[in-house]
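Here the complex is missing a single protein chain, while all its other protein chains stay put.
Chains: A, B and C, in written order; residue numbering restarts at 1 for each.
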Amino acid sequence: MIVVMKPGASQREIEHIVERIEQLGLRSHIIVGTERTVVAALGEKRDGAKQALETGEGVEKVVPILAPFKMASTEVKKERTVVRALGLEVGGGRIGVVAGPCSVESRTQILDVAHAVKEAGATALRGGAFKPRTSPYSFQGLKEVGLQLLAEARDQTGLAIVTEVMAPEHVKLVAEYTDVLQVGARNMQNYPLLEAVGEAGLPVLLKRGPSATMEEFLLAAEYILKTGNHQVMLCERGIRTFEDHTRFTLPLATVPYLHQTTHLPVVIDPSHGTGKASLVSTMARAAVAAGADGLIVEVHPDPEKAVSDGYQSLTPAAFRQMMAECRRVAVAVGREM
Amino acid sequence: MIVVMKPGASQREIEHIVERIEQLGLRSHIIVGTERTVVAALGEKRDGAKQALETGEGVEKVVPILAPFKMASTEVKKERTVVRALGLEVGGGRIGVVAGPCSVESRTQILDVAHAVKEAGATALRGGAFKPRTSPYSFQGLKEVGLQLLAEARDQTGLAIVTEVMAPEHVKLVAEYTDVLQVGARNMQNYPLLEAVGEAGLPVLLKRGPSATMEEFLLAAEYILKTGNHQVMLCERGIRTFEDHTRFTLPLATVPYLHQTTHLPVVIDPSHGTGKASLVSTMARAAVAAGADGLIVEVHPDPEKAVSDGYQSLTPAAFRQMMAECRRVAVAVGREM
Amino acid sequence: MIVVMKPGASQREIEHIVERIEQLGLRSHIIVGTERTVVAALGEKRDGAKQALETGEGVEKVVPILAPFKMASTEVKKERTVVRALGLEVGGGRIGVVAGPCSVESRTQILDVAHAVKEAGATALRGGAFKPRTSPYSFQGLKEVGLQLLAEARDQTGLAIVTEVMAPEHVKLVAEYTDVLQVGARNMQNYPLLEAVGEAGLPVLLKRGPSATMEEFLLAAEYILKTGNHQVMLCERGIRTFEDHTRFTLPLATVPYLHQTTHLPVVIDPSHGTGKASLVSTMARAAVAAGADGLIVEVHPDPEKAVSDGYQSLTPAAFRQMMAECRRVAVAVGREM
Partner (left out) sequence: MIVVMKPGASQREIEHIVERIEQLGLRSHIIVGTERTVVAALGEKRDGAKQALETGEGVEKVVPILAPFKMASTEVKKERTVVRALGLEVGGGRIGVVAGPCSVESRTQILDVAHAVKEAGATALRGGAFKPRTSPYSFQGLKEVGLQLLAEARDQTGLAIVTEVMAPEHVKLVAEYTDVLQVGARNMQNYPLLEAVGEAGLPVLLKRGPSATMEEFLLAAEYILKTGNHQVMLCERGIRTFEDHTRFTLPLATVPYLHQTTHLPVVIDPSHGTGKASLVSTMARAAVAAGADGLIVEVHPDPEKAVSDGYQSLTPAAFRQMMAECRRVAVAVGREM
């Protein structure tokens, strides 16, 4: 860490910081500049020391040198993580595609979609059984019945199941049916849930919160990794900005940035990332070109009748078309799909 | 709702929308403009109808007329809600002040702060026992021991206790010790938690998520209100923007806006809202001038040694000073404190 | 426009709005819903009527039906606009590539880059002679000398020149040397400049302001179009958000969104859009996959010695590599480059 003192900080204040640094078990090193003094703290750990120094008298700011995450970092693990669940592979040469409806609505609906997306080349089926909804008056999911229908869809198609879990006390139940546990964007910093999901031992799809920085995102992943579960996929699904022509702003630079920073694979969600069916396929193509390791896409047999997210769902025909387009781009960037 | 058709939408598309509107149990009313047709849907409910219509062919957008929340709305309940817990009153003529450390760290620490803030005029004591921390390597709170210390502080001072609960399965335990259950910003859309907290029957302090719109904030409150628990305080603690000189951006217009929109009282958190101790008192004064019904402020006996949030904590002396300043502003706007 | 009245708006207030609508030369149409009354105003023009009605007593909000821009809209002109300047073509089947340094620094520098990017397949040369710099202490550009060097580079390579103009009084001078006038992000709403640039009659590259909505962006273009100059390229160069790991957030959904909304071609700037050389090529590829009609990329012979923007500049070798990668993606999406 580098502690930058205010211009005119007193000798006493500088000495106090040196003392504090040593109390924290670090070594200090004073550098006297032309206008200011800075004190380097050597031996930095990834804990609260920054905050502790920041409050000292005469301190202007404290600049950490180390990233606060460890296990997620490429500094600690250089080989890329490949997440696998049945036929789904994310992080290897082949781009994984998770597709399906926002909510599981009925047996016919989920089975129809499952067969359709399987045929179009998806390797996993998404579908919500426990639904976090902004309004308490909206459909909240079929719960266990939904999970059973997803399992039936897997039995018929061989697709891996990806479904969200909303609370630690549901993890056990959901884990009985699914192949991948999804942590939704609203729960990215729900730490008891992250720990429970990590301990379940299944692969996890962790969605970025709409206002989470990369650091916060990777620290959320770190909560899971710390349980010993390394099968974590990071999912970019759009951030909240001032833009109002899309539901969220989808920042694809997340993909190359995370590829430089972490060994965990990156999945893009162009459905939530745009909130408009008419923009989904194009952004899926762009995601593939940006190097995404996976895609997660909402597909519904009849979007107009969907109980949720119809406005951003593709029809099975549009999804097939999207897959064909994405495959060509995948080849162009040296991947398969 | 108003369904705005695209320019050049076909007669068939318009008829289809009319049909869909009627299937949803609403009445339709077509208005042919000079450049476009719009179809009004009368009898709107607060459910998913908007989304259902939005996906129709030839539809450009759907404009809802009603706010999606009910019980939180001044349209439904005109008298302002006053939340009470021991000596804390929020929403009446007197401004409630919740003060205390970010985390409960030790018996001495919490008792010292409790007495200090009580003396300075606070009506409730804050202190985290279960701490949601961005990093898994940071201090996670004293858990039940922390709750016991808070209870002891209440016994000694008579201050109401406000403490956070992070998971539905902790609600029962936390509720045994506290007077107000706090739902943190990271959990604003943790719906199982909102429901569990609502059912506990205690007053709730609900913090706004850093990227939540007013509509999402009020719908989160609606989850609690729907359990029959009406003792809900809305807490503005800053939003995430591009600004980097403060930890969050504190939008005080939240106060008058919510006063026009909901009957629930509004509490301002200038500590998280700025993230800098040197800005807290000024923003507390501004919050009072903006009509805040309450303040929640971080106070620590020795901010430099705080295990968390020291950089935004006031010393007891600074807090006393803040109270004196705020009291003068309160009088100027016709309130007491 | 749809005027939504507040719940409980009085008959008098509704009548007043009807009267106001008619004074504005529009026809009114009252719709009485179950909870509210709305008044449709038919014959809407793209002027200030919305604001005029919004201030009426008892009015909750006014919802415009028409987009406020005309000439930029696909509703008014269906054929896509192709912008041409020497060998640069943007908006047709071939993707135009503008490359070069942030600032023109010296004769050697600009001629070297010009030849290098020409060889790699660029069709135009960028380079700043008048530089808008955040700090008054930064290099402000070589001014007319820089323009002369750009013209010399064109003479040697045949590349079209794209350079920024910062003030109406410079337009005449800059137009003497350049093939395309660039309006920078900071000047997107500098209306006297937009008009002056439009009247110069040269093709214009209009950069999106970092906090401009699509509507504001298209209205800025409208200022140029209104002068009779239709050779306008819209350039997305990233928006300002809370993200701090990139300089700006590059929202590629801008490309398909604008393709649906306007006939003007869209150029992506992955250099400013990321602010990091290591992310530029990947985002260029993604932009091509998203359907961008052009790219504008910073290239410098020795980024480390660049007087500005070195951290986001590619070396000539990296640019060649980027071009090769982008070409493959272009083919995959049915374009040439």
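The rule we apply is simple: contacts are C-beta pairs under 8 Å (C-beta built on N, C-alpha and C of every residue); 3 or more make two chains touch, one makes a residue touch a chain.
Small disclaimer: the values here were computed from a predicted structure and weren't measured.
Only one of A:7, A:93 or A:201 touches the chain withheld from this view, namely A:7. Per the touch definition above, the residue from C:37, C:81, C:187 or C:246 contacting the chain not shown is C:187. When the missing chain is restored to the complex, the residue among C:43, C:92, C:121 or C:310 that touches it is C:310.
Contact between subunit B and the absent chain runs through residues 211, 213-214, 239, 241-246, 249-253, 255-257, 260, 273-274, 278-279, 282-283, 285-291, 325, 328-329, 331-333.
Touching residues on subunit C toward the chain that is not drawn are 20, 46-48, 51-52, 54-56, 68-70, 132-139, 166-170, 186-187, 189-193, 209-211, 215-216, 219, 222-223, 226, 240, 277, 303-311, 313. By the touch criterion stated above, the residues of subunit A touching the omitted chain are 2, 4, 7, 29, 31, 33-36, 38, 40, 42-44, 63, 65-66, 75, 240-242, 244.
Methods note: only the chains that are shown with their structure count from here on.
Residue numbering shows that subunit A and subunit C use the same positions for more than half of their mutual interface. Superposing the C-alpha atoms of subunit A onto subunit B requires a rotation of 180 degrees, rounded to the nearest 5. Inter-chain spacing, taken between the CA centroids of subunit B and subunit C, is 38 Å. One simple way to say how far apart two chains are is to compare their mean CA positions; for subunit A and subunit B this gives 26 Å. Centroid to centroid, with C-alpha atoms defining each point, subunit A and subunit C lie 31 Å apart.
Annotation for subunit A: residues 211 touch two or more other chains.
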